[in-house]
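Structure record follows, encoded as structure tokens.
One protein chain omitted, others in place.
Moving on, here comes chain A:
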Amino acid sequence: MFYGLDLQNRLMLGTAQYPSPQVLRAAIAASGAEVITVSLRREGSGGAGFHDILRDCGCLILPNTAGCHTVREAVTTAQMARDLFGTNWIKLEVIGHADTLQPDPFALVEAARILCADGFKVFPYTTEDLIVGERLLAAGCKVLMPWGAPIGSGQGLRNLDGLRSMRAHFPGVPLVIDAGIGTPSQAMQAMELGFDAVLLNTAVAKALDPVAMARAFGQAVAAGRLAHAAGLMPRRDMAQPSTPIFGMAELA
């Protein structure tokens, strides 16, 4: 499914912005996530106790290239992440604008091409643009990660029709909604639409009770996935009685 790896739990959890390492550790466990994202920063800039959490949580590590704005930065960061974490997986972010944090699709495709050729298994943070998606697949990506909304905005699936089109356009490709999810219902909606996983961070980390929210997201993602597999009823414009009319008494 995800580069040959199937996941029982389809919530991928970010590890930033939690009130404490203890809360982060408990939130990962409560979410049931099997994949967590991490980053690389200058040694000594914080992150005490993070090593232990990475070692103990039993999760797969998906390093990111967060904050990179150029192909060169992103490729070098990916190489450093592979060396440090011992994984070929890389969440490829090439940011195009400092305010919107929108991906730069041109640099993204170029970086993906270089990294895929170098043996990386690339998870590209992209938009719902179909042509960019096709170019990323042609570059060697086997997973696409369209945004729901701008990173950290909590707006949910801002372009529902576009995402629905994307799902239909790439039927066999694992698609992960990455970024912009604010509530469990939004995560569930993504799964109901047939997306294969949801990656989020801020909605859990900045909740009043991150551990409880992590559990809520885990359950919502599981429910949405189950609902999609079960087949949603067709939507109707008009009412239709669910109780049969046949056999009704004449009481008027």
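Please note the rule applied: a residue touches a chain if its C-beta (ideal position, glycine included) is under 8 Å from a C-beta of that chain, and two chains touch if they have at least 3 such contacts; residues count from 1.
One rule holds for everything that comes next: contacts and distances are computed from a predicted model.
One chain of the assembly is not displayed; among "Monosaccharide ABC transporter membrane protein (CUT2 family)", "CDP-6-deoxy-delta-3,4-glucoseen reductase", "Oligopeptide transport system permease protein" or "Sulfur carrier protein ThiS", its UniProt protein name is "Sulfur carrier protein ThiS". Touching the missing chain, out of A:31, A:126, A:186 or A:202, is residue A:202.
Across A:24, A:108, A:149 or A:177, the residue that sits in touch with the chain not pictured is A:24. Within the full complex, the residue among A:54, A:137 or A:173 touching the omitted chain is A:54. From the options A:5, A:80 or A:168, the residue with contact to the unseen chain in the full assembly is A:80. One chain is missing from the display, and on chain A it is touched by residues 14-18, 24, 37-47, 50-51, 54, 63-64, 66, 72, 76, 79-81, 83-85, 151-152, 201-202.
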